[in-house]
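A single protein chain has been omitted; all remaining protein chains appear in their positions.
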Amino acid sequence: MSKNNLQLDENGKLKHFLGIEGLNLPVLTEILDTAESFTSVTERTVKKVPILRGKTVANLFFEPSTRTRSTFELAAQRLSADVLTLNLNTSATSKGESLLDTIRNIEAMQIDMFVIRHQDSGSAHFFAQHVKPGVSVLNAGDGQHEHPTQAMLDMFTIRHFKKDFSQLRVAIIGDIAHSRVARSQIHALNILGAAEVRVIAPKTLLPVGIESLGVHLYNNLEQGLKDVDVVIMLRLQKERMRGALLPSEKEYFNLFGLTQERLNCANPDAIVMHPGPANRGVEIESSVMDGPQSVILQQVTFGIAVRMAVMSMTVGR
Amino acid sequence: MSKNNLQLDENGKLKHFLGIEGLNLPVLTEILDTAESFTSVTERTVKKVPILRGKTVANLFFEPSTRTRSTFELAAQRLSADVLTLNLNTSATSKGESLLDTIRNIEAMQIDMFVIRHQDSGSAHFFAQHVKPGVSVLNAGDGQHEHPTQAMLDMFTIRHFKKDFSQLRVAIIGDIAHSRVARSQIHALNILGAAEVRVIAPKTLLPVGIESLGVHLYNNLEQGLKDVDVVIMLRLQKERMRGALLPSEKEYFNLFGLTQERLNCANPDAIVMHPGPANRGVEIESSVMDGPQSVILQQVTFGIAVRMAVMSMTVGR
Partner (left out) sequence: MSKNNLQLDENGKLKHFLGIEGLNLPVLTEILDTAESFTSVTERTVKKVPILRGKTVANLFFEPSTRTRSTFELAAQRLSADVLTLNLNTSATSKGESLLDTIRNIEAMQIDMFVIRHQDSGSAHFFAQHVKPGVSVLNAGDGQHEHPTQAMLDMFTIRHFKKDFSQLRVAIIGDIAHSRVARSQIHALNILGAAEVRVIAPKTLLPVGIESLGVHLYNNLEQGLKDVDVVIMLRLQKERMRGALLPSEKEYFNLFGLTQERLNCANPDAIVMHPGPANRGVEIESSVMDGPQSVILQQVTFGIAVRMAVMSMTVGR
């Protein structure tokens, strides 16, 4: 079964949301348009709609995450769903239960949607392959594979500020090799028809075969930023420093840290994005993060609307 | 005060739900019938009824539990109650506060029901003895004493598949000595009038004096399963292996693991139950667990309806 078929039902509607790869332009556009309609909800005095009333969303977090978990909880609450949040690194699985038994058991509690974050690539697909018909699975980050809601909130942010993808040059900067976010972003930008997608990173942080996704590679930040409209920074996982991949935070900042001076190589109206949490002074200078071109906090806000959109499209079908 | 009086009010209605021992046939039947009415709720599009709206349920878990805690949370949410979940192995009690002070203080927050799981036998009774009139206590497992909602969801499952208890032979298999579930099940089966209750276990895992509950003992699995209609497996606590009680997981499986071949000793339409989480390949073979006679996942689903029933009967009186 292709990934495409797994995510879409017989009418081409979104059934699970596992990754951007394999989706098509109408579906991504529907996500963005539906999210648009929810931005007005989150600005109202009463930030709540009854779309998922009486539905149950189970947040299964096998990896700790304050921020992503919170946005999924809030999105579900604002759709009036009941929410069950389980931090599963400990209890159930420490009793030696398999992932499949965990799925089956929680599903038997009449869950309508699983939101899953897991350290293993492919785990969201595994869930989707094994849940009952009518239950939806939403990937909140699986290993180094995909993080599709993050990518879609990034796309929403880009569309909000730049309108038309077809004229845009987008640069993704940092630890591409270990980033599920970057993979999802590249797929989404390709589907939405961005004019050019660049990845900028030291050679040790570029995955083998990344060119096959149609991106242009740069190992020099200034050169890569030239004529760019959208600058997407990635979080540098400090764990990488301990291995042989990077010499030091300081040297990384010297070569690949986004300073205002370097940002000036991009188009003057370029926007700066970051999935958070950012390491100030490592991958990005504080003044850029807080500067006029940064739309990093808007990303967080739009993230709720995008998650509400995907939840209502899948569960609310 | 007898346990009976503690659980029932002057009209014989359920006030607390602490254990099956001391309850009577009308009360157990009312629980099963009320749960029956809630199974339709959990199958609706909007899985929610307003029965406990504006009531507060406090889940006090002194022992960690993902699964049981989740089903109580969902049951309370689907009755529209407000839910406060406290994992108390750490904070309050680590400040040296006594159990009684914890009860008094949380009760002063105008709680309508305590759901309590605690490693000490008798702790739920202790709660019930000390809460104010009008506050209900629900035992979610106390030490090696009782786990009455688990037993009632088991009874619900049996009634669902077998209708009439009076013709049934039921076998409970495994670590009877350390199982609060087994104790509650035996009491419930006796009250509901099961034709015969058998316990099957190695001698080291049988409690002294268990015959006084009217059960028949077997130390041989094949013999014990003969003519049985309902097979209830217990979870083997791996901690037991470390003591002198059991030689090894492998040897346990060789003697007491439920294989399809052994299951064939029971009646052909016998159902297989397990409170979960199961140790595949230790107390039960995977193919039996996933096979056509297994009703293990239905148990989980029925568990929500049974907990909704007990909550609405006690708090909603």
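Each chain gets a letter, A and B, in the order it is written, and its residues are counted from 1.
The criterion applied here is as follows: contacts are C-beta pairs under 8 Å (C-beta built on N, C-alpha and C of every residue); 3 or more make two chains touch, one makes a residue touch a chain.
Given the structure is predicted, the values throughout are model-derived calculations rather than measurements.
Undergrad: Touching the hidden chain in the complete assembly: which of B:Asp9, B:Glu43 or B:Asp101 does that?
TA: Within the whole complex, the residue contacting the unshown chain is B:Asp101.
Undergrad: Could you tell which one of A:Gly122, A:Gly143, A:Gly276 or A:Gly316 touches the chain left off the display?
TA: Result: among the candidates, A:Gly276 touches the missing chain.
Undergrad: Have a look at A:Leu25, A:Leu255 or A:Leu297 and name the one touching the chain we're not showing.
TA: With A:Leu25, A:Leu255 or A:Leu297 as choices, the missing chain is touched by A:Leu297.
Undergrad: State which residues belonging to subunit A touch the missing partner chain.
TA: 42-48, 64-67, 70-71, 73-74, 77-78, 238, 276-280, 297-298, 300-301, 303-304
Undergrad: Which positions on subunit B touch the chain that was left off?
TA: Contact residues on subunit B toward the absent chain are 53-56, 82, 84, 86, 88, 90-92, 95-98, 101, 104-106, 108-110.
We adopt the following convention: only the chains that are shown with their structure count from here on.
Undergrad: Compute the distance, rounded to whole Å, between the mean C-alpha positions of subunit A and subunit B.
TA: 41
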